[in-house]
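Other chains dropped; remaining ones untouched in position.
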Amino acid sequence: KADSGGRVFASPSVRRLARELDVDLASVDGSGPSGRVTEGDVRSAAESAEASASEDAGEDRPRNVEINGKSATAKRD
Amino acid sequence: MVVGDIATGTDVLVIGAGPGGYVAAIRAAQQGLDTTLVEKDAFGGTCLNYGCIPSKALITSADLAHEAGHAEEMGIHADPVVDMSQLRDWKDGVVDQLTGGVEKLCKANGVNLVEGTARFKDKNAVRIAHGGEGQGSETIEFEHCIIATGSRVIQIPGFDFANEQVWSSRDALAAETVPDDLVVVGGGYIGMELSTTFAKLGSNVTVVEMLDDILPTYESDVARVVRKRAELLGIDMHFGEGASGWREDDDGIVVTTETEDGEESEYYADKVLVAVGRSPVTDTMELENAGIEADERGFIEVDDFRRTDVDHIYAIGDIVADTPMLAHVASQEGVVAAEHIAGEPVAFDSQAVPAAVFTDPEIGTVGMTEEEAEEAGFTPAIGQMPFGASGRALTTGHAEGFVRIVADEDSGFILGAQIVGPEASELIAELALAIEMGARLEDVAATIHTHPTLAEAVMEAAENALGQAIHTLNR
């Protein structure tokens, strides 16, 4: 995992995507060089979170993410 | 402009039109928010009117005149004379063009501009006092507010800027003539930029600095390159001395300094420039009425989205605690605040904040130093490339300094860089991007860099850290 010194290595667009999908970057295993977190890593983390969430809820629908009071819908690709 | 005391409302009220505030206002308007920007003095703030822009304009002219006058080695014989009033006109023209541009851009993006001084009435309204006689005042109610009131120069005891002999940086930038003798109090970046400029324009410059080197926030080998050059320019530097006072004398002034041990010195001058730092402007808009408290030094604490303790009120720029007082930081914070209000998934999570000093040569830094990397728990791999080994640097006649890259030994991730040398302010951009992208040494080393450019030195420094440099011996 690319978090030497508590730091996660990921590009600005991937960091933004993680916020958008409500994924905690520090908990993502990066598949890029030296463990850099990629867009794909964030999307699959979001999907597995969504899968386990819908398992818990026992239903299969997109999860609403609260961002600053405005709700965004986590999208599946 | 509205006359009398009427109340209007806005989604986003931005206070202060510096590089923090005007950028925040434009971005908020771009997001479709009804946005109002209040400014009490001049659009563009400190940066465009009294800081970054006029200082760099002066530096350009001083550099060109000085260089052309000292280039016999490359065959140029010239004896340039600088006409200060022409230089001021040009500089003022540049400032006017940019501040006029800011105003136009605000309007084009639909920002409502209000001239006046804002004070909080409560958590959801400010009162705006309009400047002149009989201009009255107005109340503006807001859903969200972004405070971007910037900073002011710090005055030290005994040196009142009201005296014409005592200059603030703003006075120095508006100078009508070049003083024969100039004492500069403070060897920080503003002090050193202006010392270099006036030395090149012909002043005998003396710098007095309390600490034991110039540019104390930079590593000593970085500062050293600038100090050596300053010495060659004839700048006289005195360390461990604090300015204690000044008095008039014949046709000039005498500045007195004191060491910690109480040893006094005196320096003759025409003007004394006091450049010991800037402090946040948070004491004039009745923050307490909005329920916000500044810390003991006047800064405001904010979260990752630049929100203050009062959720719908944001603070950005020089008034923010913990981020450096720099124009580009203010702008980035403005973007974050505006987009956060609009509900975008942003945060101020920049891995790398670059900074530049426009001395001779320039300094550009970003991210961690070797020491900081160690403190953060990394094992640093260091790569360095002296400009003396750069073909491009030699062909420009400026080959002092170096590029240093700090990376993590294990992963190769680039953590920081320090550049001192020609165009350091521009060269640092590539490394800021490298850090933000999570680039490794290998990535920078394998990227083709145009020949002959100074940017090749960035690539060579990365190669050096990997033990693969071509144009310098590997450690």
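A and B label the chains in the order they appear, each numbered from 1.
One rule holds for everything that comes next: a residue touches a chain if its C-beta (ideal position, glycine included) is under 8 Å from a C-beta of that chain, and two chains touch if they have at least 3 such contacts.
Computed from a prediction, not measured in an experiment: that's the story for all the values here.
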Subunit counts for every protein chain kind in the full complex: A x1, B x2
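Throughout what follows, only the chains that are shown with their structure count from here on.
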Between chain A and chain B, centroid-to-centroid distance (C-alpha), Å: 36
For the chain B and chain A complex, residues of the former touching the latter: 305, 340-341, 343, 345-347, 349, 351, 376-378, 408, 410-413, 436-438, 440
In the complex, chain A residues that touch chain B: 2, 4-7, 9-12, 15-16, 19-20, 32-37, 67-70, 72
